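Omission of a single protein chain aside, the complex is shown with its protein chains in their original locations.
Labels run A and B following the written order; every chain starts at residue 1.
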Amino acid sequence: MTALLEIRDLSVSVVQDGPSTPVVQGVSYTVNRNEILCVVGESGSGKSVTAHALMGLLPEGELQISAGSIRYRGRELVGLTSKDWYGLRGKSFGMVFQEPMTALNPIMRIGRQVDEVLERHTELPAQARHAKVLQLFRDVMLPEPEALMNAYPFQLSGGQRQRVVIAMALAMEPDILIADEPTTALDVTTQAQILTMIKDIQTRMGIGVIFITHDFGVVAEIADRIVVMRRGQIVEQGAASDILNRPQAAYTRQLIAAVPHKPQGKAAVTEASPMIVIDKVRKTFRSDKGRQVLALDDVSLTIQQGETVGLVGESGSGKSTLGRTLTGLILPDSGSVKIDGRELVGLSRGQWREHRRQIQMVFQDPYASLNPRHRIVDAVAQGPIAFGEPRRKALTHARELLELVGLGGDAGDRYPHQFSGGQRQRVGIARALALRPRLLVADEAVSALDVSIQAQVLDLLKTVSGQFDLSVLFITHDLRVAAEICDRIAVMRLGELVELGRATDIFYRPQHDYTRRLIDSIPGRQWSKPDLSDAGSSEDAIAYAT
Amino acid sequence: MKNFFRAFCRNKGGLVGLTVLALVTLLAIFASWIFPDSPWDMVNAPYMPPLSEDSLLGTDTLGRDIASGIAYGARVTLVLALVSTAVSVLVGITVGAIAGFYGGKVDQIIVGFIELFQTIPGFFLAVVLVAILTPSIGTVIFAIALVSWPPLARLVRAEFLSMKHREFVEAAVLSGQSNLRIIMTQILPNSLSPVIVSGSLMVASAILLESALSFLGLGDPNTMTWGYIIGASRSVLRDAWWMSVFPGIAILMTVLAFNLVGEALNDAFNPKLARKRTS
Partner (left out) sequence: MSKIGGFLGRRVVKSILVLFMIAIFNFFLVRAAPGDPAEILAGQSGAADAEYIEKLRQDFGLDKPLTVQLVSYLKDVATFDLGYSYRQQAPVSTLILAHLPATLVLALTSFAFALLAGVGLGVQAALRVGKWGDTVITTLAMLAYATPIFWVGLMLVLVFSVQLQWLPSFGYESVGANLTGFAHFADIATHLVLPTVTLGMFYMAVYARLTRASMLEIRQLDFVKTARAKGLSERTVIMRHVLRNALLPIITYAGIQAGHLIGGSLLVETVFAWPGIGRLAFDALVQRDYSVLLGVFFVASIVVVVVNLLTDILYTLVDPRIELK
């Protein structure tokens, strides 16, 4: 196999006067014809920066190539003029980015945006281009290609927009397709479709694909070869089966060990009377344009004391709405929510107060869930203080909780911006525990975290729920993550609860069609994670962010 | 705090602005020491050009010293602009916070009110108000404040609307904090930076507004302001150009200073955005 692209000792650094730390250092790998190369790493690994460097798309004035060579079919790309790049981009290289919602010009018609590529690189007359664009739409399986020509991006869903971007990238049948986390922002079922489509196109056109991702499941699903990156350097690379099943480097072993996979059998909880009873809860949202969305359609669910229940669904399933209804942040239109037999629906703000202690929440976005101007010990203590606990006692208690979640010492006196995402989530957990609740609603609490950090926070949740006999409602879009820590899993779709059962049952014996579809969409299902129980945890669990 | 100060100083314009403001303030404070006579007193022969004896910037049609007028005018201008901006800001924050935090019907009414105000041509409204209520320091402050508060209310409202759904605010609700406590300790401190930036820019436009009113003869008749001197210079533009040039430069420099400081504050509050804006 001839190497299409050869990267040798590539280094990228920040543009500034004087020496600067490289963002990418000494990276070398090749991309061949007719293969999918997956570049996998966590945030800060430099995987995306390398890809941008390949296309000459490093943000000008911020990052620059400081050393190394990139050869495409033997031609040196480092130091190329802008004019040369114009001829290569779109023609020999195609690129797909992560965010489909912002990837297209909002005020230009879809047809025209794809046509632009053809107009730029071919001599075809308008009519021929029009026909080609329609063909491209069909190749990426977009519905109603004719109507789509005149549509605007805001009329399309995220998955559809991503298909348009892929059509644009492949319009000139390039040698290389660079896909930078193209499915990360999509629902799991949509992701499965796009992955299949990329695999098909790759085989059909024989192109080389560089697929950047953080998700080992995706890697297992499509990779021929793998490159593992960490903090700007390559840790390991090789054939997919080798890396996935016999990883050599310590970091790779840690990463794979942290990947949430299939459920371990959890013992059945004794059927005591449930602590939380949700009965036929209904909620409709009305937008000020008059549109109505039925977010919760007669949803019923029970939660036992000490049980971890997973609430799984894609976007628009209503899972987040249900979580917020439990905490009183959203008032349902009808139905009942009882804790220990006491009704919560219809309570006034004042009446809710006494129940606040019992139901607390951990939020999704570690960067928005803490007030940037308060010290984290103050954030943790704010609940008890609001309930009348004397300040000194509340602060002492807060420090104990922070110690418990792994942020002891004088960490409490620091501000949120001094901590990493994973550490902030720990603070969020400590804050939720401060009022000694009986139910914790974790709303996508680990979705914004890197895989290795995710594993640590999940561990923490498991420990904490066992230690305090806490019930947890774990809301997530990722069935694999739910399977890691949940006893029972409820599957939601478009406001409806379609299936509820023990985690192992849901995984191995799904009853409902939609549940089956969800399971089928899980990338890398065929891959059995090797047993790497000797892999240590990431050494910077307690260290502060730089 | 130290990071903020450093970021501010990185903006050369901001430093220049701050220096100018310091000079103007000193001039205003020490006006009566430097120019012991009242600016209305005739201290020299009329129509003296600049760099004449005893009159650095010349005299007007009645022999009043221009430099003295500028110095005393600094007092009036700064006081008027700062007070009216302070009133505007207080009203704007209150109205904007209520609209943004409570939403719903309250918000709709307030927004309608703001839109009404923004449809009326602001300067015209100020002119009409001061004219009919008879010109005085009080009516000028009132008019300027009335015309300036809507954009700030809009800004505060937008901040509150977006903050209301921020997760740390929801966490505060779940912690059992009262609405008032949430507004004062959670939302407001995080919304202040755009307000501070706006404040600086608002003082600048207040100065422009006040000088325009004085120019038209609508200033307090007992105050010698920069706009008034320029207004009085109109009929003798040909013969006494210094009467209009120097006060105008004073206005220009002071307004420019406030604008520069406002921009520097903006850059200091948003260092990452600032770097993007210049590359």
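To be clear about the criterion, contacts are C-beta pairs under 8 Å (C-beta built on N, C-alpha and C of every residue); 3 or more make two chains touch, one makes a residue touch a chain.
Remember, it's a predicted structure, so these values are computed and weren't measured experimentally.
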item: Visible contact partners (per top-of-document touch definition) of the missing chain; value: A, B
item: Sole contact to the chain not displayed, among B:L23, B:L56 or B:L208; value: B:L208
item: Selected from B:L15, B:A28, B:V111 or B:L125 as touching the chain missing from the view; value: B:L125
item: Where the missing chain touches subunit A, by residue; value: 55, 57, 61, 82-83, 85-91, 93-95, 97, 99, 102-108, 116-117, 120-121, 152, 154, 165, 168-169, 289-290
item: Touching residues on subunit B - with respect to the absent chain; value: 13, 115-116, 118-125, 127-129, 131-134, 204, 208, 211-212, 215-218, 227, 230, 233-234, 237-238, 241, 244-245, 248, 251-253, 255-256, 259-260, 276-279
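The definition used in the following text is that only the chains that are shown with their structure count from here on.
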item: Chain centre separation (subunit A, subunit B; CA means) in Å; value: 47
item: Complex contacts: residues of subunit B adjacent to subunit A; value: 166-168, 170-178, 181, 186, 189-190, 279
item: Residues on subunit A engaged by subunit B in the complex (per definition of touch); value: 60-62, 327-329, 353, 356-357, 360-361, 363-365, 368-373, 379, 382-383, 386-387, 428, 431, 435
